[in-house]
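Here is the structure we will look at.
Note that one protein chain is taken out, while the other chains of the complex remain in position.
Labels run A and B following the written order; every chain starts at residue 1.
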Amino acid sequence: MPLAPHPDRLLPADLGVRTIARRLYQSVAGLPLISPHGHVDPTLLAQDRPFPDPATLLVTPDHYVTRLLHAHGVPLERLGVRRRDSFADAAESAELAEPRAVWRTFCAHWSLFLGTASRQWLEAQLHDVLEVRVQPSAATADELFDELTRRLAEPRFRPRALYRAFGIAVLATTDDPADDLRHHRALAADPSWDGQVLPMFRPDVYLDATAPGWPTALDRLAEAAGVETGDYSGLVAALEARRVYFRQHGATATDHSAPDAGMEFLDAGEASRLFHRVRSNHRTGCVDYQDARRLSRQLLGEMARMSAEDGLVMALHTGVRRNHHLGTFRRFGPDTGHDIPLRAEFAEALRPMLERFGTVSAFRTVLFTLDETVFSRELAPLAGFYPSVYLGAPWWFLDAPRAMRRFRDAVTETAGFHRCAGFVDDTRAFCSIPARHDTARRVDAGYLAELVAEHVMDESDAASVLRDLHDRLPRTAFRLRDQATNAADPPGARAAKGHYECADLA
Amino acid sequence: MPLAPHPDRLLPADLGVRTIARRLYQSVAGLPLISPHGHVDPTLLAQDRPFPDPATLLVTPDHYVTRLLHAHGVPLERLGVRRRDSFADAAESAELAEPRAVWRTFCAHWSLFLGTASRQWLEAQLHDVLEVRVQPSAATADELFDELTRRLAEPRFRPRALYRAFGIAVLATTDDPADDLRHHRALAADPSWDGQVLPMFRPDVYLDATAPGWPTALDRLAEAAGVETGDYSGLVAALEARRVYFRQHGATATDHSAPDAGMEFLDAGEASRLFHRVRSNHRTGCVDYQDARRLSRQLLGEMARMSAEDGLVMALHTGVRRNHHLGTFRRFGPDTGHDIPLRAEFAEALRPMLERFGTVSAFRTVLFTLDETVFSRELAPLAGFYPSVYLGAPWWFLDAPRAMRRFRDAVTETAGFHRCAGFVDDTRAFCSIPARHDTARRVDAGYLAELVAEHVMDESDAASVLRDLHDRLPRTAFRLRDQATNAADPPGARAAKGHYECADLA
Partner (left out) sequence: MPLAPHPDRLLPADLGVRTIARRLYQSVAGLPLISPHGHVDPTLLAQDRPFPDPATLLVTPDHYVTRLLHAHGVPLERLGVRRRDSFADAAESAELAEPRAVWRTFCAHWSLFLGTASRQWLEAQLHDVLEVRVQPSAATADELFDELTRRLAEPRFRPRALYRAFGIAVLATTDDPADDLRHHRALAADPSWDGQVLPMFRPDVYLDATAPGWPTALDRLAEAAGVETGDYSGLVAALEARRVYFRQHGATATDHSAPDAGMEFLDAGEASRLFHRVRSNHRTGCVDYQDARRLSRQLLGEMARMSAEDGLVMALHTGVRRNHHLGTFRRFGPDTGHDIPLRAEFAEALRPMLERFGTVSAFRTVLFTLDETVFSRELAPLAGFYPSVYLGAPWWFLDAPRAMRRFRDAVTETAGFHRCAGFVDDTRAFCSIPARHDTARRVDAGYLAELVAEHVMDESDAASVLRDLHDRLPRTAFRLRDQATNAADPPGARAAKGHYECADLA
C-alpha cells in the first residue's frame, strides 16, 4: 500500500468550498513557521547530531503515540520507554525493547491511529520529511527501519538542515529559570547558524510549593540567580533576576502549567509568613496542601505582576491532572501519556489578576485550556474585552482538525479572529513541526472558505485573516521581534505607556 | 469597496441544501417580527425623536461593539462612553470623544469585526436600513458620517417610521416594577400610533438583597405600589400589586437575571425572619452574603409562585458574572462589555420550583443560558418533560449563526422544535432588530434544509416548523395576544384549569 497524503487533505468535502479553501491554503502554505511556544530541546540544534533511527525519532519519545499503543495493550517497555524506578536496571535488561522491535510494534499497530491527529502528523512526517512512500505495516516494518536509519544519517536530515528545510523563522524552547542557556548562547554565537532559537521562562518547579522537591529547587534557583531564596522576598528577587537574564537572551514569554488558573495577591507580610510556614513544613515533611497551593497561587500572581512590569507574555496552561496512573508514574516518570484534562474555570479564577493588570498595556497573557466548554463561555468573552488577553490555540488533545474547527466555531462570533494568538505547535517532536502548522493552515483555510461560501466575508478578507493567523498574530501575541524588519513590539516597549493604570483595589 | 450583503448570506454552502434553504427562508422572510423580550427604551417610540448621528446610534450604546474595540486597545472614552465616577466631569472634558471621532475609530477598526455576529448585524443595518453602499473604513468614515447624519434627520428614519418599516408586530420593553409606564400609556393612548409596545416586569433590583442599594429600592417600590415594604409580607404584596398594574398595561411576562437559577421556598415565618435580619444588616452596613443570597432566592421563588397564579411568563436569564472588571465598572458603570458567563446548572437548581409548579398549567418559564453545555444535558431534557418549560433562544454571546446551529443540534433530537420559544432578539439596539430576526430565520432555514436534504423530514414539514419558530411559538411561549384575531392564550386564562395540581411537598 503506497503512502501518499492527498494534496487536498483536511480541506472541506464540499467541492465549491474546497476550491476556495485550496486558494486560501495556497496563499499561506509557504509562509515561514512561527513557533513561539514548544518543547524542542535546544541541545538538538546546538549539537546538531543525527537522529539514530525512526523508532527513537518518532515513537519512543512521543507520548501521543505511546499512549494509544499502551491503550491497545502494549507495555511501555516494549516501546522503548525507560523505567525510572528502583528496579529499572534489572527490569530493563529483561523488558526494554530495541529500536527495531519498537518500530515493528508501531508499524503493526498503524491502523489503530486511523482518525487521530497523530496519524496525520506521522503520515506527513514520513512522506514529506522522510520521503517514505509505503504505508507502515508488519510487512514493511523492517525495510522501513533500515531505509530510514540510513536516511537519517545523511547530512540533510540533521536538525539544523531540517530547521532550514522546514522554513522555521523562530523557535522558542521551554527552559528552567536556573538554566544558564548555554545552548541558546552557543547558537547565538555561532556564525554558521542563522536561525532564531529563543528561550522561554518556565518556572513551574519553583512555584509549585506542594511538590516534595520544592525546597531543593529553591536552592538551585538561588545559586543560578546569586540571590538567597530563604525568604519570600529573596525568592521573588531571584525570579526577577532570572527573568532579566532570560530577556537578555531573547525570551519574550513565560510559560505556566497549573492545576487551575487561580492567583493570590497577598500583602508582603502575609505572603512572607505563608512562605515560612510552608518552607518549615517541608522540613518536617508534613506539608499542608491548602497552604502550599495558596503559596503557589501567590507566586503565580507575582509572575503576573512581573509580566505587567517587564512585558514578558504570560502563557497559561491549566486544568490537567498530571500522572493519573500512579503505577505508571512510579515506573516511567512524568509525560508518559496519562495526563488527563479536568474541568476548567477561568472567569472567576482570573478576576484578581485581570482587575489588577487586565488593562495595563505591558501585560499580556495567552490562555490555553483542555476543557472546550470554556472557549465560548469564558475565554472568548474575556478576550473580547481585555486588551491583554489572547486566545491560545487549541492545545494538546485539542490540537487536531475537528477540535480546531470547534474552537473557531466557539470563539469567532464573540471575539473575532484577531484576539487569537495564532497557531502554537507546543511540541517536543521536532520533525512534526511542519506537519502541525500545515494542519492548522489547512483547517483555518477550510474554516474561512466556508465563511466565504456562506457570504459571511469575501475572499480577500478571508485571505487577509488567514495570513494574520499564521504570521502577524503569533508574532504580536508573543511579542516576537521581526528579524527581517527589526520592527514591532519588543518586550516591555509599551510598558511605560499604561493604557489604564492598574485599578486601585484597596 | 462596496457594501453589498449577499442575498444568500448565512445559508448553507452546499448548493443542493442551499436551494432548499432559500425556499424555506423566503417563506418566512417577510413575516412580521415578534419581539417578546428586549431592551429597547419605550421613550424612543413615545417621543419619536430623530437619531442624531451614526456613532450615537450604532457605536457608543452597543456594548457588543465597544467591547471588541476596547479589546483592541481603544479606551471607552474614545468611543463616547461617559464616565460615571467622581472624576467624570474633569476627565470627560479631556477624553470623551465627539461622535465624529468615535465614528472614525469604529470605521478604522471595521475589519476586526470579521466573523462576529456584530459584523453581520452592522452590515445589515448599514445596508438594509440606512442605505449605505460602501464599506466603512478610515477612508470612508467622514463621508459616511455626514451622509448618515443627514439621512437620520429624514422623517422616514425616525423610530416610529422604522418600527413600521421593520414590520414589527409586537415589541416588549423591560421595565422597572416601580415605573409608572407613562410611555406605554402614552403610546396606547395615541390615536396616530398603531404599534404594540408592551411592558415586561423586571424586578431584579428588588430581589437582589445583596446589593447596597436594595433598601432604597424597597422604599421606591413601596411608593409606587402604595404598600409598605418594611416587612416580608409587605414586600410580597407590593410586588403582587405591581404585577397587577403591569398586566393591566399589557405585560405578559417577567424577566429575571440572577447569578444562578436557585430558589428557596421557606415558610412564612422563616422568610419573615430572614427578611428582617438582612434588612437590619443593611442598616449597619454589614450584610452576610449567604443570608442575602438566600433571601434573593426566596424572592425569586415568590416570583415563580406568583407566575403560577397570574400566568405571567417567567423568563430566566442566569449565569453571568456582571461587571467583571471593577476598574471599568467604577468609571463607566454597568453594561459596558465585561459581563462574563459562568458555568451554569439548572437540573438541581430548578427542582424546587418545578416540583411545585412544573405541571401547573398557568405556570410557564422560558430558560436562557450562556453556558452551552446545559442545552443538551439539562435544558432539552427538562423542556422535553415539563409542559411549563420552554427553551429560550441562544442569547447574548450565543445569539450568532454558528452558536444558533449548535443550539438546534443540541436540543432538537431530545425536545423537538416545539418546546422552543422561538427567536428572541433581547436587544437594546433598535435598528438591529430586523437584522437579528433575519439572521435567525436564515440559520433556522439552513438547519431545516439540512434535515430535509438528509431525509429526516420533508420540505412541507420543515416549512411548517420554520413558520412556527418565527410566528406561533414566540406568541404562545410568551402568551401574546394575537392582535389580528384577538384570540389565543391571554395571561392567566388557563390558570384555573390546573393540568395537575401543585404537588403536595409536605
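The rule is short, and it goes like this: a residue touches a chain if its C-beta (ideal position, glycine included) is under 8 Å from a C-beta of that chain, and two chains touch if they have at least 3 such contacts.
Predicted model, so just to flag it, every value in this text is computed and none were measured.
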Worksheet item: Hey, which of A:43, A:373 or A:464 is the one touching the hidden chain?
Response: A:373
Worksheet item: Among A:164, A:273 or A:324, which residue is in contact with the omitted chain in the full complex?
Response: A:324
Worksheet item: With respect to the chain omitted from the figure, which of A:113, A:201 or A:417 is a touching residue?
Response: A:113
Practice prompt. Write the list of chain A residues that the hidden chain touches.
Written response: 5-6, 8-15, 67-68, 70-73, 75, 111-117, 120, 321, 324-328, 330, 337-343, 370-373, 397-398, 400-403, 406
Fill in: Positions on chain B contacted by the hidden chain, ascending
12, 14, 16-17, 345, 347-348, 351, 354-355, 358-359, 361, 373, 376-378, 380-387, 389, 409, 412-419, 450-451, 453-457, 461, 464-465, 499-500, 503-505
